[in-house]
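There's a structure below that I have some questions on.
Note that this complex is displayed minus one protein chain, with the remaining chains in position.
The first chain written gets the first letter, and so on, giving A and B; residue counts start at 1 in each chain.
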Amino acid sequence: MDLAWPIVGLGLLAFGFGAFSVVISSVTGPKRYNRARLDAYECGIEATPQPMGGGKFPVRYYLTAMLFIIFDIEMVFLYPWAVNYDALGLFGVVEMGLFLITVLVAYAYVWRRGGLEWD
Amino acid sequence: MDLVFWIPATLAVAGALGMVLSKRAVHSALFVALSMINLAVLYLNLSAPFLGMVQIIVYTGAVMMLFLFVLMIVGVDASDSLKETIKGQRLAATLIGGSFVAVISSMLSSTITTLQSDLATETINAGGNVQAIANLIFGRYVLAFEATSALLITAAVGAMVLAHRERAKPKLTQRETSKKRFEDYALAGKHPGPLPATGVYARHNAVDTPALLPDGSIAPNSVPGPMQARGSVRPVDEYDLQEVKDLSKGELVIELDHEGDHESK
Partner (left out) sequence: MIFLRNPTLDDFGIDPWWLIVIKVLGVFVVLVLLTLFSIWAERRVVAKMQIRVGPNRVGPFGLLQSLMDGIKLALKEDLVPKNAARFVFLIAPVISVTAAFMALAVIPFGPMVSIFGVWTPLQLTDFSVSVLYVLAIASVGIYGLVLAGWASGSTYSLLGGLRSSAQMISYEIAMGLSFVAVFLYAGTMSTSEIVNAQEKLWYAVLLLPSFVIYTTSMVGETNRAPFDLPEAEGELVGGFHTEYSSLKFALFFLAEYVNMVTVSALATTLFLGGWRAPWPFSGIPGANEGWMPLIWFFGKLLAFIFIFIWLRGTLPRLRYDQFMNFGWKTLIPVSLGWIMVVAVARTLIQESVLTNTRTLIILAAPIALLLLLSIVVEMRKKEPEIDELEVEVLANSFPIPPMSAALPKTQTKLAVENVRDSNG
């Protein structure tokens, strides 16, 4: 845990700096109340999808996030294999190849069905 | 007291409680993220740095991000009804949850009493923590590892089924749409440029207000089709019409006063 103390220190320093900036800017800046200025940015009329309280956004982001999880997990399995590559030898390469090919099936399926088309 | 254990442990539990108690769904998700990060710190504490980092990368970075995306996309909010929709759900949840707690605590207590520190990290992590994990994945648990890839395929298929809509027609490229626009112009005389903008912005909701042409007549394309069909186009003020006419004849001059508001004379 000794190794982590410098990280904790740096994190606290950065957090303190950020929090201080957020607090201080409410003091140093001028305050001129204006109802329109506190409204969310819009052009002409209110946009239909609202971030809070209903309103629907493209569900496509769900697919992106799911694909990200799949590849993230694959990545996490690749790391220990790569580090211990020399000890695992040919067996490791074959096993990892099998794993990669299976994941590639999922990847090919998603690609083929048009899951990787963006607009 | 071992602060390095108690601080993250307290924060993790606080995160879990906050998740249950907070009203906004996004706040709940944030509390879970807090919990996950503190679990990662606990892993680090137990000399399992690889697992700790993976905990953050996969759970905080990927899984919770998916949750956040979904919450934001669907727009779940405190206004959602808390009424029971499945009968007896609360009772069942309490019973099952309670029995789960009982099982876990009995297991934990028996583990703590029987298992002393024969799991010395020095022997397990000999040759490095990551190497040890690699040896386990590609040794004792190699079948489970390969089965994981099948799980990933299932996840991909599931996501596609839930969230993907296939196109009936292939998507037009920029080149094709622009070609089509000029074909329409050549064959049907359809205007290739953008439609005229809507009318007065400051006085009304702009989309329902038609723009006026220089002669005072209405530019029909300046109001979206659905609004025209619905009949919710705002009629043009007599006053506005007169203003346009006077302006075009030079009988009306708009002067800006020092405040920036205009005053007509």
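In the analysis below, contacts are C-beta pairs under 8 Å (C-beta built on N, C-alpha and C of every residue); 3 or more make two chains touch, one makes a residue touch a chain.
Treat the numbers as computed from the prediction; the structure is a model and nothing was measured.
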Contact residue for the chain not shown (choose from B:Leu11, B:Leu30 or B:Ile153): B:Leu30
Missing-chain contacts mapped onto chain A: 2-7, 9-11, 13-15, 17-19, 21-22, 24-26, 28-32, 37-42, 47, 49-52, 55, 57, 61, 64-65, 67-68, 71-72, 75, 78-79, 82-86, 89-90, 93, 96-97, 100, 104, 107, 111, 116-119
Touching residues on chain B - with respect to the absent chain: 24, 26-27, 30, 33, 37, 40, 49-50, 53-54, 56-57, 60-62, 65, 68-69, 72-73, 128-130
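Please note the rule applied: only the chains that are shown with their structure count from here on.
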Complex interface listing, chain B residues touching chain A: 4, 44-45, 50, 54, 57-58, 61-63, 65-66, 69-70, 72-75, 77, 79, 128, 130-131, 133-135, 137-138, 142, 145-146, 148-150, 152-153, 155-160, 162-164, 166-167, 171, 198, 201, 205-207
Residues of chain A that touch chain B when the two form their complex: 1, 4, 44-45, 49-70, 72-74, 76-77, 79-81, 83-84, 87-88, 91-92, 95, 98-99, 102-103, 105-107, 109-110, 113-115, 117, 119
